[in-house]
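Here the complex is missing a single protein chain, while all its other protein chains stay put.
In this document, chain identifiers A and B correspond to the written order of the chains, with residue numbering beginning at 1 in each.
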Amino acid sequence: MAKSANQLQIIEETPSYWRVVFDNPPLNIMGATMFHGLQELLSRMDASSSLRVVVFESANPDFYLAHFDLSDIAGSLGLMQSTDASVPTVLMDTFVRLTKSRVVSIAKIRGRVRGVGSEFVLACDMRFASRENTVLAQVEVGSGVHPGGGGIERLAHLVGRGRALEIIIGSDDFDGETAERYGYVNRAFPDAKLDDFVDKLARRIATFDRRPMEAAKNLVNQVSLPPTDRLVDSQNSFLTAVTWPETQRRFKTLFDRGLNKPGEVENRYGELLNTIGEQ
Amino acid sequence: MAKSANQLQIIEETPSYWRVVFDNPPLNIMGATMFHGLQELLSRMDASSSLRVVVFESANPDFYLAHFDLSDIAGSLGLMQSTDASVPTVLMDTFVRLTKSRVVSIAKIRGRVRGVGSEFVLACDMRFASRENTVLAQVEVGSGVHPGGGGIERLAHLVGRGRALEIIIGSDDFDGETAERYGYVNRAFPDAKLDDFVDKLARRIATFDRRPMEAAKNLVNQVSLPPTDRLVDSQNSFLTAVTWPETQRRFKTLFDRGLNKPGEVENRYGELLNTIGEQ
Partner (left out) sequence: MAKSANQLQIIEETPSYWRVVFDNPPLNIMGATMFHGLQELLSRMDASSSLRVVVFESANPDFYLAHFDLSDIAGSLGLMQSTDASVPTVLMDTFVRLTKSRVVSIAKIRGRVRGVGSEFVLACDMRFASRENTVLAQVEVGSGVHPGGGGIERLAHLVGRGRALEIIIGSDDFDGETAERYGYVNRAFPDAKLDDFVDKLARRIATFDRRPMEAAKNLVNQVSLPPTDRLVDSQNSFLTAVTWPETQRRFKTLFDRGLNKPGEVENRYGELLNTIGEQ
């Protein structure tokens, strides 16, 4: 059924409907390998003449996408760097291609989705979450940086300035119910009903013609996508922030406490951020 | 009391407060006659020196506004065509005049509101719906086209990109409660309380002075109306989509199954759209 290259299982349910399962144990941390997997996936999506919709889900019910891999600084930051200012970086290109793709993307969320993982689901066309088992967070500011992959621009549009600042500056964990109330996700469903709702919606969309969907998505994008210069500014500002000494100290504290390994810090990342500053 | 010319009853409750009742049995389908009725109504609204507020409601509790009349292709598409690119079409002019009118417009929704009917209520200043008896849908994409009368642009602003794509691409029916949660309507009320709330609000607004209302509405519009070029693009894209062969096949299937006649297709239009594609 599936092949799991580049930390992604791609399951072709039908020629019109694929499921993509994040599979990078133990925590689904997003680094260079997964982004290159997403680039390959986007090329396969572009090449298909039958595909209408892709559902993104996780092999790990506790971690949908943990966060950016800061243990491989060169590899991860390389995703945000480009030698030619006219060429988008891998990270930005991945997110922008997903939003502009004629294929519809649906994030089906169970478990923790933090940092760049949250930015990934915000780049998807729709987001549905488990009411009991979802943790969404932009943990960057409390970690010494800020979202750099479009999360700032997309959240401000989706939830308004006040709630966006609470999510981004507060850096805390949000449960499924609050995420729905804020508009961070389309809807939160009781966990037992999530699969059925998303599967029915995807199979329904899979019966529709490609041209009207593509035209409709393009027209929605015209009035809702963040301008490229804003995305570039956020990315560059992120790359600067990573170099600040106080930020380096926060990263070190996070790794000393257990970041990137199963355990308390990964389980309660948002909640614990008020304990890592200089005391 | 009322006269019902052009499928609209206009009831002058007071010189400051009118009710307009959609009355095109059996389904309140919107075609050329109703749009010309709305154009006449807008001229009467402009000419009144006392009018403050108009409430739009339906004579049929099951169908507020069914959808665009595609049985009269020449008449309906004519509403979206103009021989002079500098002159707005009848359809766009109707919706833009309503949003820019100094008279406040309130949609009081009971029953089904789909397609161009949904675009009409989105062009109103406020929307209040029956919690038990409302079905809102943009059924276009599942029917082979896409919203072409401003619904795309207005929904993206009101409910954000993710929920707008779910409504527009998913093409499904939304109940009053979900519509409220999404911001598709201002509020959904228990059916027994809807009339009283809207009537009190309209009578309240009717006591206010015209100049501050006009200034306030104009200032809100400055930061919330979709740009004209976006509306024109959507309309032109719609006119192209109507000509696609696969779209023509979907229209034929819908009519073969009973579109435009009382029955299952009109009752469950959104829900049934996953059954009309090529099998």
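The criterion applied here is as follows: contacts are C-beta pairs under 8 Å (C-beta built on N, C-alpha and C of every residue); 3 or more make two chains touch, one makes a residue touch a chain.
Everything quoted here is computed from the prediction, not taken from an experiment.
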| item | value |
| --- | --- |
| Candidates B:V21, B:M34, B:M126 or B:L273 - the one touching the absent chain | B:M126 |
| Of B:R19, B:R97, B:R114 or B:H157, the residue in touch with the unshown chain | B:H157 |
| Contact residue for the chain not shown (choose from A:E57, A:E153, A:E180 or A:D209) | A:E153 |
| Given B:I73, B:A192 or B:L219, the one touching the chain that is not displayed | B:L219 |
| Those residues of chain B which, in the complete complex, touch the missing chain | 104, 124-127, 154, 157-159, 180, 183, 185-187, 201, 203-205, 207-209, 211-213, 215-217, 219-225 |
| Residues of chain A (touch criterion as defined above) contacting the omitted chain | 140-142, 144-147, 152-153, 156-157, 159-166, 168-172, 178, 181, 183, 226, 230, 233-234, 237, 240-241, 244, 246-247, 250, 273-277 |
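One rule holds for everything that comes next: only the chains that are shown with their structure count from here on.
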| item | value |
| --- | --- |
| Magnitude of the superposing rotation for chain A and chain B (Cα, nearest 5°) | 120 |
| Approximate Å spacing (C-alpha centroids) for the pair chain A, chain B | 35 |
